[in-house]
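Note that this complex is displayed minus one protein chain, with the remaining chains in position.
== chain A ==
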């Protein structure tokens, strides 16, 4: 072997080299920030609402692209190589009618104008729910045990090894040695040992019930239903994640109202005319028979396209007033579809001035998150229990 062929083969321990991972972590953080900034879009993202329990969804995130001056790739020619038989006119691939980045060479090629991130639904929920609260939650007589938690709040001389309180033990050693005139940490005796001990702390939470009311009449088109269901999808998840003692009652109505199961609520469509008062009356009946005011915080949310029987509107206002005497909050969401009616329910509700009545108008998908924020606003000055 000649000497001048200088080479070395080596194999080092790379286990501490974590640069890629560290920057990947920062990238995840940026993804979280971007999700936060785009919540309004993401909340109404179909891939999430229709995720059917899939835990990871792809969501489009703007602002995580690295922008630079570049050519418009969709207006350029590109070069490729065939198998020897290609001819002018051959089609290499087709883009779907909507949605970017599906062309040949997807990924870095034509027109991808946002970055698609794999995100778990848990992660999105965490971010969405961060700023949502059940407002006006009062302490009620009928508190339910929400959880038991373990708290270390005592130090004792006896206990199990794994609960040794090192700091206190060392302090004991120091104290004893100092008293003997030989300061320092040495000679730990069994008397010095201190143990942490825990207590089981029960937590109580006020009970709440949420009445989810949805218009399923014929005038509610696919868009309106999608919006209403998106809202309730997040509402249900939010309530179940953040509060342990919330019951949800699902009410669907057209000219008549009935209580339905959660599954029916989210899947079934109905038809016919609309009489919103029917659902309010049903809500009142349910509250009176099952959820006494002293025991429950009651919330009522109603979504509709606002297209109601004109003769019914006055009655609706009267019933809303009555609901307000029993509820911590009454929310009304009106979805303004492609057909715009001047005389909608909401224009009647403008007369309601009660502080616990909130109404929102939703014109596009981004309205879903705004509705969530409007209804589940952080209570001012706290006052939450549980």
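Basically, a contact is a pair of C-beta atoms (placed from the backbone, for glycine too) under 8 Å apart; a residue touches a chain by one contact, two chains touch by 3 or more; residues count from 1.
In the analysis below, contacts and distances are computed from a predicted model.
Q: With one chain of the assembly withheld, which option in "Stage V sporulation protein R", "Aromatic-ring-hydroxylating dioxygenase subunit beta", "2Fe-2S iron-sulfur cluster binding domain-containing protein" or "SufE family protein" matches that chain's UniProt protein name?
A: "Stage V sporulation protein R"
Q: Which candidate, A:12, A:263 or A:294, sits in contact with the chain we can't see?
A: Considering the complete complex, A:12 is the one touching the chain left out.
Q: Could I get the residues of chain A that touch the absent chain, sorted low to high?
A: On the chain A side, contact with the omitted chain comes from 1-2, 5-12, 14, 17, 19-30, 64-97, 103-105, 109-110, 113.
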